[in-house]
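The structure appears below as structure tokens.
Rest of the complex left out; these chains stay put.
As written, the chain order gives the labels A and B, with residue 1 at the start of each chain.
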Amino acid sequence: MLIVLDSPQSCARVGAHLTGEGALVEPFTDARPPLLAVVAGAPPAEQVRGLAGVVDVRPAAPYLSTRHAGGPRTVDVGGLVVGGDAIVVAAGPCSVDDPTRLGRIARGVRDAGASVLRAGVTKVRTNPYGWNGPGPGGLPTLRQAAQQHGLRSVSEVLGVDDVDAFAESVDLLQVGARSMQNIPLLRRLGRTRRPVLLKRGFGCTVDELLGAADHILSGGNTDVILCERGIRAFEPGVRFSFDLSAFALLKERTRLPVWVDPSHAAGDARLVGALTRGAIAAGADGLIVEVHDEPAHARSDREQALTLDAFTALMAEVRRIAAAVDRPLAEAR
Amino acid sequence: MLIVLDSPQSCARVGAHLTGEGALVEPFTDARPPLLAVVAGAPPAEQVRGLAGVVDVRPAAPYLSTRHAGGPRTVDVGGLVVGGDAIVVAAGPCSVDDPTRLGRIARGVRDAGASVLRAGVTKVRTNPYGWNGPGPGGLPTLRQAAQQHGLRSVSEVLGVDDVDAFAESVDLLQVGARSMQNIPLLRRLGRTRRPVLLKRGFGCTVDELLGAADHILSGGNTDVILCERGIRAFEPGVRFSFDLSAFALLKERTRLPVWVDPSHAAGDARLVGALTRGAIAAGADGLIVEVHDEPAHARSDREQALTLDAFTALMAEVRRIAAAVDRPLAEAR
């Protein structure tokens, strides 16, 4: 049982009361609104509803990512509004490379209409023998390339101990699909003040994604953007299956912004265009796309990176589809 | 090994020659172009290439649904061009009901922009205890409702023995997802002259769908429209997962027209709009949507049927998305 309260004080008071009655409770005082989870020994819902300070009683979780009061939640990413009318596009290479190349890509994606620069510094590898990226030491290169071209920046953070370094350098902290249920990381991000881009794990359900978002939101960080990036299914011709019906379901269940990563869903640059157009038409609030000036020279994921020319052509299509669903494209600074 | 030949005569001649050399062959003389499959004991490809009448030698199947020469294949459905520029929309109830209601739905979907009326007469039921539809005896009701409102008709045929009755009554013969690998039915449809709408089995790969299409095409029926309708994956919140990446892959691999069935992919009327917009933007050549004037009174699949009002609103969106990818909507007669 999940109890929604009107103040942290009520949260403490009701928690003490229920504990006295033998219940096992877990308070989320920093959450907005404050929540009290009754893990075991809950009294009947009607009885709880009658207690002073109780706003609502929910039989099931999650709550913070699914409540629908007050319209869509917008998230501020370095001054850029995510989740409003405008569609936000993040683009860039799989991983931070040398500054000259990164600057060239940043200028290219900005000119084509992106407003956020993406690039990884610590890569999650299926086995230890691939390139792991430059590590957090590569963050200044990313920040500089982004700032020089009026872009915000996003990069994936892997370890709890790296959160501060990332929060100082980038505008948006990405949680990768493989970390979606890394609870210590989610909790740590709940205590930072940077917005978080939370990707769905490829074996996780829509409700599990929302539950992971609640892990962050209940810690007090209200700025979470969700991201679909493909699931594991049986089609051998694609790296992941992009489940558009689950995406539609997610849009029904949450008012948090939802982005789409067509590059990882496809694993193949030739399919990225169709997925991107489809996602925008279906209601995506933003995109995160892999772009490289010379994909053949990328140190990782070269099959799925678009060239700058292909990305520019795609953005022209995106603008048209976005207009057909009455949405403009967000502009870089 | 699959050998492409310049004429039925070459097919017979090369077949006899290879048999004489100990190979096991299967000729497809009616296919266009004629094909000869070497099932076992094939000589080296170069040697076969040298034989008179041999146009091409392919190591792997399928062939007819995947060859890319000559641009997209259009299919004529009662005078309506499918697979050209215009997007074709089929709509109607899950199953044929009384003539008055069916006429009312037909008029409604026609007015909203559909050009084909869909309605089932023999339903595939997961167990024997549901409503099975009126049977082939319901076909005249469907034909009449369609003709009266200038619409073409499509209905699912289940049994080989029903093919003739369906071919006489409807413009487009549908093979349902559960029949995609019903080989006797596919072979029988290869010998009819009506176009076929072949839905992907919910547990089948893109290549298996193309292989099933080749079963029809190799029999001499060149008019096959493919249809995506969702696959089995793990998300409990939707009836099926609509794999947009597999759809994009399919568009890469075939030039046959590809439709989408958003109703069965979603299993929930609230999700149909997002799937429809996404599919059109991603390149679908047509749609087949469940619409009912009073979904609560539908005898089957009532959760996923759109009301006429919802369908009319959806069609306005479809027109805008279609225009954004430079495609008009096909018009009813």
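Rule of thumb we're sticking to: contacts are C-beta pairs under 8 Å (C-beta built on N, C-alpha and C of every residue); 3 or more make two chains touch, one makes a residue touch a chain.
Keep in mind it's a predicted model, so treat the numbers as computed, not measured.
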Q.
Assuming all chains share one sequence, and 2 are in place here, what does the full complex add up to?
A. 4
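Simple rule for what comes next: only the chains that are shown with their structure count from here on.
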Q. Approximately how many whole Å separate the CA-defined centres of chain A and chain B?
A. 37
**Q.** Interface residues, chain A side, partner chain B - complex
**A.** 203, 205-207, 230-231, 233-238, 240-249, 251-253, 265-266, 270-271, 274-275, 277-283, 317, 320-321, 323-325
